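Every protein chain of the complex appears in place save one, which is left out.
Up next, subunit A:
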Amino acid sequence: METGDNQRKPRVVRTRDLRMRYGSTDVLKGVDLTVERGEVVALLGPNGAGKTTTIEILEGFRKRSGGDVEVLGVDPDHGDEAWRARLGVVLQSWRDHGRWRVRELLSYLTLFYRPYRERVFDPDELIGLVGLTDHADRRIGTLSGGQRRRLDVAVGLVGQPDLLFLDEPTVGFDPEARRGFHELVRRLSGTTILLTTHDLAEAEKLADRIVILVSGRVVADGTAAQLAARIAGKAEVRYRLHGEEHVLSVADSTSYVRELFEEHGKAVDDLEVRRASLEDVYLALVRESEHKSEAVVA
């Protein structure tokens, strides 16, 4: 790894051995996570993996049970209002301020950031950035799901944050709304973003780096290419031999197939070789880790 390079970059988020326990349930079992300036990191994992808990701890909304956490150089449990002004928060779902109008809410919110930030978004500029110019005077309660989410992002951006949290930003979106939202996030390039998602394609599309969280543990951390390389050699081989179907995952598919033909010749039928996709890697990791943690419980 390029450790030398990493040390020069200031870390925006750093957790070491982050733990969270509700009653007798361990939700986070020692999470190590870093986000560097300008990076878009996706925290990817199935439901119940601890993504939202992690992000709520980083936002300072929830006290952790153990471990070290720094967000913008400050422990979130002791973050003051000046620290808060540097964060943008987009939680899973908002239904608030339904009777306010879009511009009314955004210009109200800009007031709070002015004492702390050098540059605060002009409400109309922000409305344009998230593509709501035609809806600036609409009541928020009448916006569609996708429009509402754009507004949530605008709210997160009001203070030109040094770090933006996006928790499950596209849950419940139709494909078109999702594509539009992804374009919006890409337009924010340069902003440091930590997003959570359980959608691998979304993580791949938006993030510079993907951190896979399963059952409260980080099981993989790297770029999409690095993750794919982890089992890139592996491939799935499917064939029929004397009428019986075989499915195998093998490291060296080329020599496996050569040997297969040498041994059985024409008896091999319906041969299919498939490279493991990033999705296969992800699903394999999830299955493996969930299986492991079940074994520990048992």
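Quick note on the criterion: a contact is a pair of C-beta atoms (placed from the backbone, for glycine too) under 8 Å apart; a residue touches a chain by one contact, two chains touch by 3 or more; residues count from 1.
In this section, contacts and distances are computed from a predicted model.
Asker: Looking at UniProt, which of "Transport permease protein", "Imidazole glycerol phosphate synthase subunit HisF", "Chemotaxis protein CheW" or "Thioesterase domain-containing protein" names the chain that isn't shown?
Answerer: "Transport permease protein"
Asker: Quick one: say which of A:K29, A:R62 or A:K292 touches the chain that got left out.
Answerer: Per the contact definition at the top, the residue touching the missing chain is A:R62.
Asker: So one chain is hidden, and I want to know which residue out of A:V130, A:V155 or A:I210 touches that hidden chain in the complete assembly.
Answerer: Once the missing chain is taken into account, the touching residue is A:V155.
Asker: Please give every residue of subunit A in contact with the chain that is not shown.
Answerer: Per the touch rule, subunit A residues meeting the hidden chain are 52-53, 56, 59, 61-62, 81-82, 84-85, 87, 89, 91-100, 104, 108-109, 111-116, 155, 159, 167.
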